[in-house]
Every structure is written in structure tokens, then in C-alpha cells.
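In what follows, a structure is listed as C-alpha cells, so that the remarks can point back to it.
In this view, the complex is presented without one of its protein chains, the others remaining in place.
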Amino acid sequence: MIRIFVLMVFLFLYAPIAFVIASSFLDNGSFTLKWFEKVFEDYKVIRAFSNSLILAIASTFFSVILGTAAAYAYIRTKMSFESLFYTPVVIPEIAEALSLLLFYNLLSFPLGFYSVLLGHIAFNVAFVFVIVKARLAGYERSIEEASLTLGANEIQTFLRVTLPMAMPGIIAASLIAFTLSWDNFIKTVFTTGPGFQTLPMLIWSQAVRGVVSPSLNALATLMLLISITLAYLYIRVSTKRE
Amino acid sequence: MRYFAYPAIVYLIIFFYLPFFIVVLYSFGFPNFDLKYYFDVMKPIYFKVLLDSVILASITTVLCFLIAYPVAYYIALRAKRWKNFLLVLIILPFWISLLLRTYAIMSILSPLGLMFTFAAVVIGMVYDYLPFMVLPIYASLEKIKRAQIEASFTLGASPWRTFIKITFPQSMPGVVAGVILVFIPALGEFVVPSMLGGTYTTIGTITWDLFLRYHDWWRGSAISIIYMTIIFAALAVYMKKAGRIEI
Partner (left out) sequence: MVEFAVELEGVSKRYGNFDAVRNVNLSIRKGEFFSLLGPSGSGKTTILRLIAGLIFPDEGRIKLTGKDCTFVPPYKRNIGMVFQDLALFPHLNVFENVAYGLRIRKLPESEIRKRVYECLEIVNLDPETFAKRRINQLSGGQQQRVAIARALAIEPAVLLLDEPLGSLDLKLRQHMMAELKRIQKNVKTTFVYVTHDQTEALVMSDRLAVINRGRVEQVGSPIEVYERPRTRFVAEFIGEMNFIEADVCEDRLISDIGEIRAKVEGFKKVVLGIRPEKVKIGSKAENVFRGKIEEMLYLGGLVKLNVNVNGVRIKCLTSYNGFKEGEEVEIGWNSEEAIILEA
């Protein structure tokens, strides 16, 4: 009994997605790739894609460095500042988004790529901190102490022991930070300026009035593909045993 | 070693906490001081929006709970061979942006002609938020050792009774976490009501309008502060009862 229910729920969850993917390959019933062609030919899509990519890479890069360092400091010194990092994770996105907008507005900070990037990093730093902290917590201090007793100083210990052991956690956090930036809509749209558009914004602008179009389906399919790839990488990294 | 954390902390103070402080300032009428925006926002038109948002979020939460609990239960305690696979299927939506998922459900609702109704919004909300409810419940059910259930059987309790007395109570932390993970973001949800509901107004859509269309920083801030006060109140209640937030 419960099995049927569960089956229905999963159908409910995945039927729409399957439908979108399927429709992007169909034109009046016959198989076609022309919607994908249209997507790749659309200059706006190409530009939004590269914008999203650069934004995600940059935000991941900075947030991982800041967040990992903070997580390491927390694990080693047990200073109780971690609640500072929890708040951004709990606060609803729209509240963060509007606060950044007001902030930029007050400072007359130009809205565009950088205003979006700075906002993304703030949010991602908190996530990276939480994830890396959880991973690092599993490792006992004694491993670093062992390195010290074997003749390695603090820096050598960090490079030869701590960093390699934290690497899976750092990679996992990077994938999550990348996805959060890549998929982000609300924060981006609140803090962006004219001329800077990301893929989610593009999809939104075309779908907002309830418009479902085949080329939009194709774009959605491509993005789904990217998301699934990232998820797959994450699962590979987080279940890897040293 | 502790200074490793300083860059991140400073960054958060500048780009997260400071902006919030500015929101508070604006809600009180910055650069002047005025409480009128709060009073404005308590007026019936705005209040209705608040109420509608709470109703929508509540319905979403309840429906998510009713649907998610059996699924979480099945994966944690019943599915043997499929467990990992089903887990992956539950986690996967987290990696697909809310926007895409909403678009997907829209592509089904649209040909069915169900767009722009309250039902559409609810369906969209449940569709988007369901995984958030399943995972925490799954996590807390997972922790229950099978031996407890077996012990309960040997002591004479029927499966249903065992569920009520043993399993369900121990899943409460997960349920509460799931409720929080759904209700709070659902309150401020913008994408679903605006894409599927057309003119349906929530805290999310009104914040959007006030900020991005009317540039009304003051009323927008006031509404946001009220919204966040509700959230913190709910969280405070949760913290008192549960102790810590599990992420």
C-alpha cells in the first residue's frame, strides 16, 4: 500500500521534469533538435550563460577560501562565532536580497556584475563554512599532533596533513557553492543592473507570463543536465572513502 | 590560528549584517525618524497580504508533511534494495533550481489549463518544497534502531501502536526541522506565486513590487522587518523546545 503511494509521489516529482525534457526533443510529434539549435544561436542565451558561469566560478572561488579558513579556525580554536555563519543560511533569500539592494543604493554602488558577485559570496561563505566544518569535525586533533611529533611544524602539517584530509569536504562545498550561485534568481535579480543577465533571469523573463515554449524547454533541459552532472559529482565526492 | 576566520567574519559583517541594519533604519523612516511606515503596513490591504502568505505557507507545510512523512518512513524503514536509489532521487531536486522546477510544473499545468488559480500555486509550492520536508524526517527516522521496534513487538504492541508510541515520537525533531525548512521560506516565496498565480499576492510578491517596481524602500523595509520578526519568533520557540538547529 505504502509502496504505491511512494511510487505516485516520485512520479509526481519527476513527471514534470521528464515532460520538459521530452518536449524539448519534439516538434509536433517528431523528434528534432531544432529547439536546441535555436538556443545555441540565441546571442542572449550565450551571454547569459557566460555571465552565469563567470559569476559562479568567482563566487565559489572566494567563498571557499574564506569559508574553509573560517571553518578551520573554528575547529582548532573552538571560538564560538559559528552562529554568525548560521544566520545567512536560515534567513529567507528575499530578505537578504532586498537588504543588499538597500545597501548598494545607500552607497551609490553601481549595480551590475560586482554587486551581484559580492552578494553571492556573502551567502556562499556561510554555506561553505557549515559544510566544511561538519567534514573537519570528523577528524581528530591527534592526527595533526602526530604530525607535529614527527617533526613537521604547523605550516608543514597544514599543507601535508590537514589540507589533503579536508579536500573532499572542500570539493563538496565548492560544488554546492557553485550550484547555489549558478541557480540563483532572487538575490541576483535584486542586485543586478542593466546589461547583466544570468541564465535564471533569462528563463524567468521568458516564462513569467505563464509562457511555456519549446525553446525554453530546450534551455531548461540543458540546465537540468548541468544540475544533474553537478549532483552526480557531489555524490561521488561525498561517498568516496579515503 | 583564530585570525583565519577574520576575513570571513568581516566579510559577513559588511555584506550581510550591515545591510540588515540598513533595512531596520529604512523601516523606521531613514533618513528621518518616522513610525508611519509600520502603521501603513498594518493597514488592511497589507495585512491581507500577510494573512494570505501565512495561509499559503501553512497549507503548503501541512500538505508537504502529509505527503512527505510516508515517503520518508518508507525509505528509512521499509525500502531495502532501493533505499540508496530513492535517497538519490529525493536529493536530486535540491540540485535543480527552484526556478527550473517551477517551470517544469508549469509546463504540465499550462496545457491542463490550471494556471493562475490558487490550486496551481499550492501545487507548485508543494512540488517545490516537498524534498525539504522529506529529508529531515528521513534523517530522524533513520536514527531509530530496528531493535527498538522489535522490542516493542515482543512486548505485545501492534505495528500501529508501535508507530504511535515509539516511531513517531522519535521522528519529531525531524518533523519540526522539516516544518521550519518549509514554512519560513514558503512565507517569503516569490517565484511560485508570480509564475503560477498571476495576480496572487504574497509577502514575496509585494516585497518585489515595493522594491523593484516602486522603489519604496521604506514600506518594503517595514514589511520585511515584520516578516523577519515572525520568523525569529518562530525560531525562538523552536530553539527553546529543541535546543539546537540541526543542519
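Letters A and B name the chains as they come in the text, with residue numbers starting at 1 for each one.
The definition used in the following text is that a residue touches a chain if its C-beta (ideal position, glycine included) is under 8 Å from a C-beta of that chain, and two chains touch if they have at least 3 such contacts.
Fair warning: this is a prediction, and the values are worked out from it, not measured in the lab.
> Which chains here would be touched by the one that got left out?
Checking the complete complex, the chain left out touches A.
> Which of A:A97, A:L111, A:V128 or A:V161 sits in contact with the chain that's absent?
A:V161
> Which of these touches the unseen chain: A:S30, A:S108 or A:S142?
Per the contact definition at the top, the residue touching the missing chain is A:S142.
> Where does chain A touch the missing chain, residue by residue?
Chain A touches the chain not shown through residues 140, 142-143, 145-153, 156, 160-161, 164-165, 241-242.
Just so it is clear, only the chains that are shown with their structure count from here on.
> When the centre of a chain is set as the mean of its C-alpha atoms, what distance in Å lies between chain A and chain B?
19
> Once bound in the complex, which stretches of chain A touch chain B?
Where chain A meets chain B, its residues are 2-3, 5-6, 9-10, 12-17, 19-20, 23, 66-67, 69-70, 72-74, 76-77, 79, 81, 84-96, 98-103, 105-106, 118-119, 121-122, 125-126, 129-130, 134, 179, 182-186, 189-190, 200, 203-204, 207-208, 210, 212, 216-217, 220, 223-224, 227-228, 230-231, 234-235.
> Considering the complex alone, what residue numbers of chain B touch chain A?
So the residues of chain B touching chain A come out as 1-5, 7-9, 11-12, 15-16, 18-20, 22-23, 26, 67, 70-71, 73-75, 78, 86, 88-89, 91-101, 103-108, 110-111, 115-116, 127, 130-131, 184-185, 187-188, 190-191, 194-196, 198, 203-204, 207-208, 211-212, 217, 220-221, 224, 227-228, 231, 235, 245, 247.
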